[in-house]
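All protein chains of the complex are present and in place, except for one that has been dropped.
Up next is chain A:
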Amino acid sequence: MPQLDTTTWFITILSMLITLFILFQTKLLNYTYPLNALPISPNVTNHLTPWKMKWTKTYLPLSLPLQ
């Protein structure tokens, strides 16, 4: 069993530590995962309403009967 020859153990373990704990982890940390696609409708523009919602609701002058 050449695996039990301990002269090469140091260099093998050292290179494994560098690969596993530094190279692999930095690589996986730097992965950029695409986020899930969200539907964004481009036509919604924010109109600034020139009136207040709470009192225009009841007072609609045009819907009054003409005199």
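Structure notes:
One rule holds for everything that comes next: contacts are C-beta pairs under 8 Å (C-beta built on N, C-alpha and C of every residue); 3 or more make two chains touch, one makes a residue touch a chain; residues count from 1.
Following the convention adopted for this analysis, contacts and distances are computed from a predicted model.
Think of the chain that is not pictured: of "ATP synthase F(0) complex subunit a", "18S rRNA (Guanine-N(7))-methyltransferase", "Sulfotransferase" or "V-type proton ATPase subunit F", UniProt labels it "ATP synthase F(0) complex subunit a". Although one chain is not displayed, its contacts with chain A can still be listed: residues 1-6, 8-9, 11-13, 15-21, 23-25, 27-34.
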